[in-house]
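Here it is, the structure, as structure tokens.
With one protein chain withheld, the remaining protein chains of the complex are depicted in position.
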Amino acid sequence: MQEQLYQFNLASIGTPPQALIVRWLWLIPAIPIVTSGVLALLKQPRQRLSAGLAIGSLSLSLLLSLIAFVHVLNYRAMMLGISQIDHYAFNTAAHETVNLSWIQVGSASVDLGWVLDPLSAVMLVMVSFVGLLIFIYSTGYMAHDENYTRFFCFLSLFAGAMLGVVISNSLLLLFMCWEIVGLTSYLLIGFWYQKPAAAAAAKKAFLTTRIGDLFFLLGIVWLFAQAGTLVLYKGGGGAIEPTALAGLLSQHAGLGLSAATAIGLLIFAGAVGKSGQFPLHVWLPDAMEGPTPVSALIHAATMVAAGVYLIARVYPLMQAGALAGGSTTALTVITWVGAFTAVFAALIAVAQDDIKRILAYSTVSQLGYMMAGLGLGGVAVGMFHLITHAFFKALLFLGAGSVIHGCHEEQDIRRMGGLRAVMPLTFATYAIGMLALCGFPLLFSGFWSKDGILEAAVKWHPSIAPFIMLVFGALLTAFYMTRQVAYVFLGKWRGDKPAHESPAVITVPLAILAFFAIALGAIGTPAWPWFRAFLDGRAVAFDMRGFAEPGLLTLMCLSTVVVFAGLGVGQELYGNKSPSPEAPDRLEQLAPHVWGWLRDRLYVDEFYAATVIAFYGWWARVSDWLDRRVWGGLVAGVTWAFGLWARLIRFLDTNVVDGSFDKGCEELNVGGGLLARLQSGRVQTYLRILALSVAALAVILIWSSRP
Amino acid sequence: MSFVFYILATLTVAGALAAVLLKNTVHCALALTVAFAGLALLFLNLDAQFAGFAQILVYIGAVAILVVFAILLTKGSDTPADGVFSRTWLAGLAIAAAVFAVLGWAVIQTANLLPNSAPTPTVSVQQIGQALVGRYVLPLEIVAVLLTAAMIGAVIIAMHEKDGAPK
Partner (left out) sequence: MTSQVTPLAGYLLVAALLFSIGLAGALTRRNAILVLIGIELMLNAANLNLIAFWRYGPHPEALTGMMFAIFSIAVAAAEAAVGLGLVIQIYRHAKTTDLDQMNRMKG
């Protein structure tokens, strides 16, 4: 009786009316974009106004994001409450969407829309919060730059576009915001465009990501052709909802792949470009030419994470056709690419000397971890590492910025040293970030997120190789971070001028980020996997028995050992030693050839220069020749033909038309002249003519009157 | 055709020819006078006495003298250097010949229609005078006006110009 009553109630509830925050969700990206437009019209350098506008707008967006997050929590609580009463496990991960029809062609229509679900709520809060901290940091870091307003204009545009990527429910809208994000990345990398290196790096970033975006667009078009819509969630009719997925799975796309797999791989190609996976990673280290806040925000925390977020968004497509507990082709590819990138980048990071470049390769490596996490364990595993990484990587970059600022724009770690005493706040926060990145056990969020990935890797059926690669990557991560910290903060100062601590506007965001680098670990522990449950839409409770899963403790011990091993080797080789800048590195002394390869970034850039760029140059020359000789020749030929025709017409006009007319007039003239001779002016001539005419008339008269 | 007619005709034609062909202009005028005389005699032969005498009075007495005066006033007696005939005299001659041919042919062709003889008309001067003031009074008056006008005109035309006319 009671169950019947509640089922009746459930039926009458139906879909709850859409909350205001969902309808107005579009304001979250719109406000920063509008601010960017306003800032574009301001004259430089209205520092206080532009900073105020940018920070104010992003604060508004943060506020709205928090409201959205709270709404999702409430909804989740409500659904959990109902499920507890009804003993029916609801999926609390509701996708609340608003879809608008944009273009209609016949019966097909291209829709745009936004979605609010746990995944997007979490990303919204992360992006706007980290973004706001970095905005505040930038007011101090860029205070002496004369293009202050332009900087905040681009930053606001980026923030708006990134938030747009996060809330998009339509792949088309997502792609549009994706492109704007790429544009702002280009603008910000090349912010100091007078530096040739910066301009070249911006161009490289744009072109490399473009390659990925091309495949992405192909995937979108294919998906639209097959599924008829680009909207992701549309109450059952969306492109990644079961009906459409079933259709995509049944389509065959050649090479033994189904359409779902092929489209998934194409979309992954876009993520490879944007998130700097091998082989399209080459732009990320060069992107360090941009200002440090830019590196922190875009190339560590948010934009490069967009690729990971994209895969998480279209995860149903990637996962389509998987048997229970098994993997699909798309996810396998993602896993291998991610794992390989993780190791590859970590190796190169070992031998770099620029403080930001080490962090850049570290970012590439960690993005590989995220991708592998998505492929191995699903959305929650990858996304958790994304969230934690955003905080501690932003922290590391901002800390590097503080170091650079304090060392008077020096970026070579061999010319730093002993900054622990001079910049204590920076050292403390940097150390927290570094330990989080290495995955120092228990206290730091990085440990829990990386462990989540390793746990999924251990359980991965197709192969154990990714697990081994990821463990090796963790070892390398600990090693190179120790090297970096030893060079920068330990030992003695090797620079020219003495360094100084940074002002509060720089150190306070560092402290806030450091707090989160530690605190976020709490929502991902096996004892209380709140994050995973939140994304999956399940209920969860704090339970220490979570640690009792078979193999979990072993894994935790293994990763602890690995981290300490890396820290130990690093400390042994580099701790407090501070070799002079000209002396070769300790590792270089030990293994000079390997060092050389690693330092030269394993020759990927050179390979591209020799093949792709060389081909491109050749193709450009061929096109130029074609353009000048063949098409230009055609055009010249047409021009010549026209000229010929024009000359012919002119000839006709002059000689035939004009000529005949002139001739006619001439004849008239001559005729007139001839006729004029009749008027001789002499009387006798007239008399003669008279007489002749009379005679002729007489003849005529006589003749005519003859009978 | 009587014998008188032939002589008179010959005289007239000869005078006319001379008037046209002679080089000295005064001789031409005198020959013209002969031609006028011959014509007057021809009129008399045709029983047109009044016309004949009028011819003598007017033509020979006035016109011929006038011509001579004009010749003398215009130094016409000087023979021009390049001949008295126009350069294209042959064309003029041909045209005159053509005209003569037409007229002569017209006459010859209709010669059989012309009366052979006619009674001599008896015309008295009184009749002529009466006709003049009777039937032909209008032409008379007009001719009077004409003569007056011609006289005035001739005087005006031939007058010396007041404001230093070129001599």
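A and B label the chains in the order they appear, each numbered from 1.
We adopt the following convention: a residue touches a chain if its C-beta (ideal position, glycine included) is under 8 Å from a C-beta of that chain, and two chains touch if they have at least 3 such contacts.
Since the model is a prediction, treat every value here as computed from it, not as a measurement.
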Absent-chain interface residues of subunit A come out as 676-684, 687-688, 691
Subunit B residues touching the omitted chain (full complex) | 1-2, 5, 9, 12-13, 16-17, 19-20, 25, 28-29, 32, 35-36, 39, 42-43, 46-48, 50-51, 54-55, 58-59, 62-63, 66-67, 69-71, 73-76, 80, 83-87, 89, 91-93, 95-97, 99-100, 103-104, 107-108, 111-112, 114-118, 121, 123, 127-128, 131-132, 136, 139, 143, 146-147, 149-151, 153-155, 157-158, 165-167
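Operating definition for what follows: only the chains that are shown with their structure count from here on.
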Would you mind pulling out the distance in Å between where the CA atoms of subunit A average out and where those of subunit B do?
-> 127
Subunit A residues touching subunit B - in the complex, by the definition given at the top | 684, 688, 691-692, 694-695, 698-699, 702
Flag every residue of subunit B that touches subunit A in the complex, lowest number first.
-> 86, 91-92, 95-96, 98-99, 102-103, 106
